[in-house]
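Only one protein chain is missing from this complex, and each of the others stays in its spot.
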Amino acid sequence: MHIGFIGLGNMGSGMAANLLKAGHAVTAYNRSPAKVDALAQQGATPARTVADACHDEVVQTMLADDDAVEHVTLGPDGIVASLPAGGTHISSSTISVALARRLTAAHADAGQTYVAAPVFGRPAAAAAAKLFVIAAGAPAALDLVEPVFDAIGQRTFVVSDQPYAANLVKLSGNFLLATVIESLGEAIALVEKAGVDPVSYVDILTSTLFSAPAYATYGDLIARKSFEPAGFAATLGLKDVRLALQAAEELTVPLPLGSLLRDRFLALLANGGGALDWSAITTLAGRVAGL
Amino acid sequence: MHIGFIGLGNMGSGMAANLLKAGHAVTAYNRSPAKVDALAQQGATPARTVADACHDEVVQTMLADDDAVEHVTLGPDGIVASLPAGGTHISSSTISVALARRLTAAHADAGQTYVAAPVFGRPAAAAAAKLFVIAAGAPAALDLVEPVFDAIGQRTFVVSDQPYAANLVKLSGNFLLATVIESLGEAIALVEKAGVDPVSYVDILTSTLFSAPAYATYGDLIARKSFEPAGFAATLGLKDVRLALQAAEELTVPLPLGSLLRDRFLALLANGGGALDWSAITTLAGRVAGL
Amino acid sequence: MHIGFIGLGNMGSGMAANLLKAGHAVTAYNRSPAKVDALAQQGATPARTVADACHDEVVQTMLADDDAVEHVTLGPDGIVASLPAGGTHISSSTISVALARRLTAAHADAGQTYVAAPVFGRPAAAAAAKLFVIAAGAPAALDLVEPVFDAIGQRTFVVSDQPYAANLVKLSGNFLLATVIESLGEAIALVEKAGVDPVSYVDILTSTLFSAPAYATYGDLIARKSFEPAGFAATLGLKDVRLALQAAEELTVPLPLGSLLRDRFLALLANGGGALDWSAITTLAGRVAGL
Partner (left out) sequence: MHIGFIGLGNMGSGMAANLLKAGHAVTAYNRSPAKVDALAQQGATPARTVADACHDEVVQTMLADDDAVEHVTLGPDGIVASLPAGGTHISSSTISVALARRLTAAHADAGQTYVAAPVFGRPAAAAAAKLFVIAAGAPAALDLVEPVFDAIGQRTFVVSDQPYAANLVKLSGNFLLATVIESLGEAIALVEKAGVDPVSYVDILTSTLFSAPAYATYGDLIARKSFEPAGFAATLGLKDVRLALQAAEELTVPLPLGSLLRDRFLALLANGGGALDWSAITTLAGRVAGL
């Protein structure tokens, strides 16, 4: 398949490379061209503009946030303006439900199709084609791009024919991770104040009831109070919780845990912790406990 | 070792049987004698009263709640009154921190030693000697009873020389499980209102970020809205959250998630759901979302 | 003084009439012209467009929400485009802090001055010139328009030289009113479940500790469960709480009570109560109590 690929960051570079390995012809664009050159050495055709990457029937994007996706898709000489009628845009970025809806409508107005395909997995999983793809969109379009999903991931979950639903599922994943962090923070504050060693405590949890990687990863950071360098900055944590709350508000769904998390992130930022790892919100549970 | 064992419910029967299998001499007591007879067939010596089970240097208890433990330990002809000076009481019940402290003091006043050893694991794990033992108490006493722990569990974690700390760790485990339930309830309400199938959604979560058994077990119940028969009744869930909050108050630790959970359980009970599985608190997130 | 006045709703009609009574020359505009004609009979000069109301050195606006204010101020042929350089825009609408900041900057860019002057008081107070004016802006501009404030209100409070601060104070007032409503809802659910008559209970409160009109007004509505017709609709309540939370997020201030209120309003809307009076959020405290 001929595929345009836009956004060669830590995630996108691995994804595009796997498209090449699977035998697809990839035309790649990135804002800073060095990443494009690196991929060209693996067989990609360099694109010097967004429009240059939109000559084929499928273009995939993997960008940082709403602003980047909006600019690349709806801006002058962007994807909507450049993709042929009948073309399909696979959007893998973590974006807001509201933007997903706007992009769906804009592509439909241009006779194009928008497919949402955010992924679960970190850069190492992207490089190893081990991502989990959360896909949503028109069934025919999903059939068409199935080879793309097969090339980048280990498994694809189709959740809806409405693209925004996939973004919502992605946002809910980060929401759930944040609840794990907060719950560990409160539990550790409680046992630590009784004299139990936090590192040993996390060892107990992950050896017994809570064997999921999320508990091991974040439990260790929290127990050791090791929040620098940030794996995922608190400012980004606040952004994702905010996106989840905004989506919930559009759907008229109260999320009390989301509200609590939002207040935690705001408190962390107000006290200078925006650049710390998002698991640093657990310092707040410790502080109010007088630890 | 000669061991008295009091409390032959679903958990205690398996634990006592494993003590026998490990070669210990067990004198067993239970309020309803049928359970004692069953264990006698496996080699135990029946005791007809609590005091009869307290003639050896070690007695272990596995009872339902604070009231039962208090009655058996502090009541007339109870353990404190009956155990020889120098004897050790291993308490494996899930009880309050406040009671653990009172029992520690009462045994000390009687020249005896109190060891807390609550366990993680369900009846099947108890029967298979696969429990995790959370132990706390005086080091010499813990050394003495190590063969008991080895006989009933797959691993022992020593968390403190203060017995109550082990009870606190146990309570924190149920607190964390309840946060998993609530977070799944909110996330499922959110995606379900966007048209995503809850069962598929839980499949995504447990296939990707949340592989721990807690997510699989409760995610399935919540997605299928299958709350009867109760694996663990909501009334017991409220009790354990209340015990966690009481312990936190004694230690002056705010637990906002615990507060939220308590309100959820109260709402469930106020609407007639006390006998449902504790994961039924998730119906509340759905109800306020208009589902 | 010559004053343009835009927005002759329930509040604006009374305010503009009081400007006339105080001897000012008022040129008035309203989207539906009937209101303009009514004011013309009291001596106002009718304006047929927004621009027509912007020929003097001062223009005051009293509009429904952010959208209306943004359209009238920044739209084509709007206030910024029409007001003479050196002119002053007094904005009395309840708007977001973010919009207040944008309008301040837009007027400054055009060599004009923006003054925020939201008011506390209902239509009857507006008609009687008994409003409380919360003013913020450049001191010289505030001095200039003091006669306007004197004509419409019983007292003016200057809170800052930053216009947005006045909008924040106004939003905080509605936030505080919403906390009064929620707290009454919880307290009434509590005593009602013990058999105490809610109407008598509110009588006790307002006769003793809580003599403020807010408690009498809302206590009566809540105790009688009288939520139709809405004095202030729940959808508007959600909007104002959302504006307070957004302003708080910009200022990095956690507002746990605001978060709780937002969840309450969402729950009410999700269950079909958006058109009810905002005090109907108290039905939620009753529902979770099984009342």
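So that you can tell them apart, the chains are marked A, B and C in the order they are listed, and the count of residues begins at 1 in each.
Basically, a contact is a pair of C-beta atoms (placed from the backbone, for glycine too) under 8 Å apart; a residue touches a chain by one contact, two chains touch by 3 or more.
Note that the structure is predicted; figures quoted are calculated from it, not measured.
Enquirer: Touching the absent chain in the whole complex: find that residue among B:D67, B:D197 or B:E249.
Expert: B:E249
Enquirer: For the chain left off this view, which of C:G87, C:G258 or C:G274 is in contact with it?
Expert: Candidates C:G87, C:G258 or C:G274; residue touching the omitted chain: C:G258.
Enquirer: In the whole complex, not just what's shown, which of B:V26, B:L269 or B:A285 touches the removed chain?
Expert: B:L269
Enquirer: List the subunit B residues touching the unshown chain?
Expert: Those residues of subunit B that touch the unshown chain are 242, 248-249, 252-256, 259-260, 262-264, 266-267, 269-270.
Enquirer: Could you please point out the subunit A residues that touch the chain left off the display?
Expert: Contacting residues on subunit A, toward the hidden partner: 263, 266-267, 270-272, 284, 288-290.
Enquirer: Touching residues of subunit C against the unshown chain: what are they?
Expert: Residues of subunit C in contact with the hidden chain: 97, 120-121, 132, 134, 155, 157, 159-160, 162, 164-165, 168-169, 172-173, 175-177, 179-180, 182-184, 186-187, 189-191, 193-197, 200-201, 203-205, 207-215, 244, 247-248, 251-258, 260, 285, 288-290.
Assume only the chains that are shown with their structure count from here on.
Enquirer: Given that subunit A and subunit B are copies and touch, would you call their interface same or different according to whether over half of its residue numbers are shared?
Expert: Mostly the same residues form this interface, as more than half of the numbers used are common to both chains.
Enquirer: On a C-alpha centroid basis, what's the spacing between subunit B and subunit C, in Å?
Expert: Whole-Å distance between the two chain centres: 54.
Enquirer: Mind pulling the residue numbers of subunit B that touch at least two other chains?
Expert: Touching at least two other chains: 288-290.
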